[in-house]
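Complex shown without one protein chain; remaining protein chains in place.
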Amino acid sequence: MRENSAKITVMSRSENESFVRAAVSAFVSQLDPTLEELADIKTAVSEAVTNSIVHGYAEKKGDIMIDIYIKDDKVKITVTDNGCGIADVKEAMQPLFTTNTDGERSGMGFTVMETFMDNISVNSIVDVGTKVTMEKTIGLRTL
Amino acid sequence: MRENSAKITVMSRSENESFVRAAVSAFVSQLDPTLEELADIKTAVSEAVTNSIVHGYAEKKGDIMIDIYIKDDKVKITVTDNGCGIADVKEAMQPLFTTNTDGERSGMGFTVMETFMDNISVNSIVDVGTKVTMEKTIGLRTL
Partner (left out) sequence: MGEIKRFLRDDGIIKVSRRLKEIAQKAKITKEILEKELNREAKLSEIAERIGELPSDLAVALEANVAPESLYREFND
């Protein structure tokens, strides 16, 4: 019955994406995941943090909060920003949906999070911010 | 003129010492230190975090906050707890001084921090908490 948590706060700068990935890895390593499980978590967290940087804060700067909570063999991660928020979350989560018009974004961020984590939920209020909650059980895969 | 910061909050559990070391390393990697410089920083941070766990909170549990700030080639790290505090900071910082009586502690924690970092300062209020501030310039050392 192990239980532990950590909170990380960084500025919305692209350099901090690799830091957050590494720090989340270090914390989740307590559960001794496989390389694949860890890669899944890092990829999902990257997508959420990137969204906070490029959509949530866009040109502005602000803080991104990453909460990691582990209990037994489960990890729960929330990525929160105080950015512009999302008007229609359901629409935003559709595969290929993007508000990015310069063609740099694929619209697959939420789909990637859903694919690599057991479940995700998104809470957002326009002009207040966005919180993405993701959960994954470690050690589910059988031979 | 690079400037960046991160904040990490963990519960006062000994398992989190290794996580804090890893997370601090990951953030400081932005300054491209040598492995020795990285080890110096980790050692100093370990001593401060251990102090918060074993002295600051003793049997109780509480949060430990680690702030990392980098600017140019300098890193500043603060380790803060809301623990019991230190009545006489000057005395506590003397080499070999310890309030630990079971002989497990060497009384060399602050001396280690002073040795491995360029400078440290300690602010503490009894029953409020303790904040240790440490600074180091990366790239000073030559062969």
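Order of writing sets the labels: A and B. Residues in every chain begin at 1.
Assume a contact is a pair of C-beta atoms (placed from the backbone, for glycine too) under 8 Å apart; a residue touches a chain by one contact, two chains touch by 3 or more.
Since the model is a prediction, treat every value here as computed from it, not as a measurement.
Checked against the full complex, the candidates B:S5, B:S18 or B:N123 give a single residue touching the omitted chain, namely B:S18. From the options A:E3, A:E36, A:D72 or A:D88, the residue with contact to the unseen chain in the full assembly is A:E36. Although one chain is hidden here, its contacts on subunit B can still be listed: residues 18, 21-22, 25-30, 32-36, 38-39, 42-43, 46, 108, 112, 141-143. If you put the missing chain back, the residues of subunit A touching it would be 18-19, 21-23, 25-26, 29, 32-39, 141, 143.
In this section, only the chains that are shown with their structure count from here on.
In this assembly, the C-alpha centroid of subunit A lies 29 Å from the C-alpha centroid of subunit B. Of all residues in subunit B, those touching subunit A in their complex are 4-11, 13, 15-16, 19, 22-23, 26-27, 29-30.
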